[in-house]
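For reference, the structure is listed below as C-alpha cells.
Note that one protein chain is taken out, while the other chains of the complex remain in position.
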Amino acid sequence: MNVYIDTFINGILIGLIYGLAAMGLALIWGVLKVINLSHGAFITLGMFLSYLIFKYFHIPPYISVFFTLIIGFILGFLAYFISLHKIVSHAKNFKEYELSSLLSTFSLSLIITGFLLFIFATTPMAINLPLSLFETKLLASFFSIIFTIALTLFLYKTYMGKAIRAVSQNIDAAKLMGVNTTLILAISFAIGISLAMAAGNLIAMVFPFSTLSGILYELKSFVICVLGGLGNPVGTIVGGIILGLLENFFGLFVNQGLVPFIEFTILILLLIFKPNGLFGGSK
Amino acid sequence: MKKYLSIALALSFAFFGCLDKKEEKGNKQSISETKAKTASKDFIVIGYTESKTGKFATESREQSQGLKLWAEDVNKNGGIYVKALGKKLKVKLISYDDESLKDRVQQLYTRLITEDKADFLISPYSSGLTASAAVVSEQYGKVLIATGAASDKIFKKGYELVYQIYTPASRYLKDAIDLLKEKHPDVIKIAIIYENSNFAKSVATAAKKYAEEKGFKVVVFESYDPGTSDFTTLINKIKEKGAQALIGGGHFTDGQAIAKQVNDVKLPLKMLCILVAPAIDKFKEIGKAALYVSGPSQWEPKVDYSPKTYPEKFYGISSKEFVEKYKKIYAKDPSYHAAGGYAAGLVLQKAIEDSGSLETSKVKNALDNMDIYTLFGHIKFEKAPYHGRQEGHKMVIVQWQEKQNKLDKEIVYPKEASTSNYIPYNKKF
Partner (left out) sequence: MKKNLFSLLLALGIIFYFILTPMILNSPILRESSFTTLMYIALAISLNILMGFTGYVSFGHVVFFGIGGYITFALLYYYKISLFLALILAGIFAALIAALLGSVVLNLRGAYFAIATIGINEAIKSLVNNLEFLGGAEGLFFNMKIYKSYGGPQNALWLSFYLLGIITIVVLIISYLIKHSKFGLGLFAIREDEDAASTLGVNTKLFKTIAFMISAFFPAVVGGIFFFKNGSIDPGSAFSLTKSVEMIFMVMLGGIGTILGPVLGAITYDKIKETLLVSEAFKNLHLTISGIILLLIVLFVPEGIIGFLRRKIKVLKNILD
C-alpha cells in the first residue's frame, strides 16, 4: 500500500483514539471550568481495571468497557464530592476556584498514582487479544465514534444533558431556573471520569502501558481540547483526528523525536491566536 | 528599613568569608571520624537508594531483590571475613527511595554515608542517578559499585571509586552486529531506531558507528519519544527505505510494541534485534509476534556460569544456584537486573576479602586488580582513561524460538554460551 494512504488511515484511527481519551477532560473543562489534572491518573486506572478484568475473568476490554463506565461514574461522583465540591460550592464564580481546583485534582492524581505505583510499580502491562494492532485500533475507533454519538445525543436530547449544557453556559441562570447545580456538576464530573476510564480501558487493548502512561494521554488531551474547543464532543473528536494526522505526517518527514516539540508549539500558537479552538470565534 | 537590609547583607558577606577556613577543618574531621568508627564494628553497612516510585520502579525493585538475596547468603554464612579486624562481619543493607529523580539522590547518599555510616555504596538504578550519586561517593571517598548503569560517559569523568558491573552501552549491540555480519553476509541496508532516552541513545549511537565500520549502510537512524506506542509511521519509513534488518528499541514497552507491529505488517526483515524487551520473560505475552525476535541481554537465567565452566577464577555461587534461590523466594525467574544486584554484592565481598580490610584505598586496590568469573559472568575493570568501566563482562544474545509449540527464550550467541541455533527472523512469514 502507498505509504501516504497508510499514514493517513493510521492518523485517523490514532486520532479517534486520542479524541476518545480527551473527551472526558473536555466535558469537565467545559462544564465545571476545571482543568482536571487527575485525568491521566483515571485513564491509567481504567487501563489497569481492563487488565485485571481480562486477567482474572477473561473478559476482553471491548466488553469490560461497559463495566468500567459504571465504575468510573461511581468513582467520579465520589471524587467530585471529595476533592471539588467544597471548593466549587464556596466560590462566587469559577475564576475563584480555577487555581485551587487545579491543585485539588492534582492531589487526586498523586493519590491514585501513588497507590498504583505501590501495587504495580512501573511494570509494563499489555493485554494481548488474538487481534492485530490494526484490528484493535479499528475496534477502539469504533467505540470512539459510538461514545461521541451517545454523548452528543445525551447532551442535546435529554433533560439531564440540557441541564448540563445550561450549567456550562451560565451557572447562575441555571440555578435561578431551579436546576440542582451541585448534582449537575457532580454528574458532569462523574461522566468525565467515566469516559476517561473507559478510554483507558480501550487503549489498554491497543497499546502496552504502565502506571505512568496516563500522563502522556493527559498532555495530548490538553492539545486536543485547545484544538477542538470545549463546546461539544464532535469538536473533541475532530481535534483528536487533527492531532493524529499531524503526528503521523510530521513523523514521516522529520525525526520522530521532534514530534512532541511540534505538537506543543502548535498548542502554544493556538492558545495565542485561537484560544477558543480552531472552530470557535477568535477571542 | 535600610539599616536592617544592610545588616542582612553584611551578615551574608560575613559567612561567605569564612568559607575557606571551614572546609579545611571539615576534611580533617571526617578522617578522624572514620578511624574512630572502624574500631568497634559489628556490621559492614552497605547503602543504596532504590527507585520505589517513579519510572524505574520495576527494574530497581528487581535489582534490590538480587542484592538482598546476596546479603542473606552472606549473613547465613556468618558474614564476610575481614582480616584486619580478625573476625567475620555481617552485612547490613540500608536503603531509601529516590523516586527515580535526581532531586534527592545526593541528599540520600550523604545521609547514607554520614548518618547511617555506610562503609560501601551500591548505585541507584540508571546512569543518570548513578552520576549524581558518584559525585557524593567521590567526595567522601567511598567505593560505589554501579549496577544497572550502562553508560560509558560516567567513566570518562575521572571518577576514582566507581566500578561498573554491566557491559557498557558502547558494547551493548556490538555482538548483535557481529552476529548479523556472520549469518547474513548479504545484508547491507539496516535500520536503527531508538527511544530518545539516555540509555537507548548511547547504545544506538555506538551501534551505528560500529555497524558502519563493519560495512553496513544505516538507511534509517531515528529516535522516537519515550512513551511512544504507535510505530506505524516509523515502520512505514523502514519499509520504504528497504532496510533488511532492524535494530533498536529502548525500554520494555516500546520494544514489545515494535515487535508486535513489525509482525502485524509482516515486514520481511532478516533480523529483528531489540533492546531490553526480548530479554524479559513477559515478552512472550505477544505470542507469535515474539517468534525469532532477538535481543542482547546482560545475563540470562539459562546461562551456565559455574566453577565447572571457569574452574580457575570462579567466585561465589553458580548461576543455576542463584536462579533456584531466587525462584524459591520470589516465585519467578530472575531478570538480569536481579543478577546484577547480586553480582554487585559479590564483587564487594570479594574485594573486602582480598584486601582484608574495610578501608577504601585497600578495597579500591583489590577492585582495580579484580579479574573473576561470577554467576553474572566475567568481571574486570578498566584502567584510566575509563577507570572503573566494565571490560570483562560480555553480553549474550537471546532469541525467542518455538519448542513443542511453546515459545522459549534461547541463547544463540556467543557460541560457548549458546543453547540453540540462530534462526533468521523472516523465516516465520
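To keep things simple, chains are lettered A and B as they appear, and every chain counts its residues starting from 1.
Everything below uses one rule, namely that a contact is a pair of C-beta atoms (placed from the backbone, for glycine too) under 8 Å apart; a residue touches a chain by one contact, two chains touch by 3 or more.
Just so you know, these numbers come straight off a predicted model, no measurement behind them.
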Per the touch definition above, residue among B:K87, B:K156 or B:K266 touching the missing chain: B:K156
Touch with the omitted chain, as defined above, among A:T113, A:S141, A:S168 or A:S194: A:T113
Interface with the unshown chain - residue positions in chain B: 1, 4-5, 8, 11-12, 15-16, 18-19, 22-23, 25-27, 29, 52-53, 96-97, 99, 101-108, 110-111, 113-115, 128, 131-132, 134-136, 138-140, 151, 153-154, 156-159, 195-198, 200-202, 223, 225
Contact set of chain A toward the excluded chain (per top definition): 29, 33, 35, 37, 82-83, 86-87, 95, 98-100, 102-104, 106-115, 117-118, 219, 222-223, 226, 255, 257-261, 263-265, 267-268, 271-272, 275
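Criterion: only the chains that are shown with their structure count from here on.
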Interfacial residue positions of chain A with respect to chain B in the complex: 3, 6-7, 10, 14, 114, 117, 121-124, 126, 128, 130, 132-134, 206-213, 216, 247-248, 251-252, 255-257, 259-260
Residues of chain B touching chain A in the complex: 52-58, 61, 193, 196, 222-225, 227-230, 232-234, 236-237, 239-240, 251-253, 256-257, 260-261, 264, 282, 285-287
